[in-house]
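Each chain you see keeps its place in the complex, though not every chain is here.
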């Protein structure tokens, strides 16, 4: 444990994911006292046509 | 808040997703008194070969 799942719009680069995973893991290890090897971060890329806010798909927003 | 996640077989059209997101958001706003802008709906398309019922992948069912 812990498992951190991040759902966000698809389109982030591998470099952004690498940097995010590093920063989040450091925070979890430092603050929650979790062992680094047991801190997992999983990115779930969501296309804009699969994400609605206020009832409108993000792909349809102007 | 709230976040609504919908896992279903891949293959629904963007029009179906748009209509579903609208109907579900209206229900959440009306019944749970959530602010529309803070009601998110996320579709997670699942291929039939990734979904099993009674131990059999949906892609293998006749």
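Going by the order they are written in, the chains are A and B; count residues from 1 in each one.
Quick note on the criterion: a contact is a pair of C-beta atoms (placed from the backbone, for glycine too) under 8 Å apart; a residue touches a chain by one contact, two chains touch by 3 or more.
All values reported here derive from a predicted model rather than from experimental measurement.
Assembly remark, whole complex in this entry with 2 chains visible in place, copy number of the identical chain is 6.
Please note the rule applied: only the chains that are shown with their structure count from here on.
A turn of 120° superposes the CA atoms of chain A on those of chain B, with the angle given to the nearest 5.
Chain A and chain B have centres, each the mean of its CA atoms, that are 20 Å apart. Those residues of chain B that touch chain A in the shared complex are 14, 17-18, 21-22, 24-26, 36-37, 39-45.
Chain A makes touch with chain B in their complex at residues 7, 44, 46, 49-57, 59-60.
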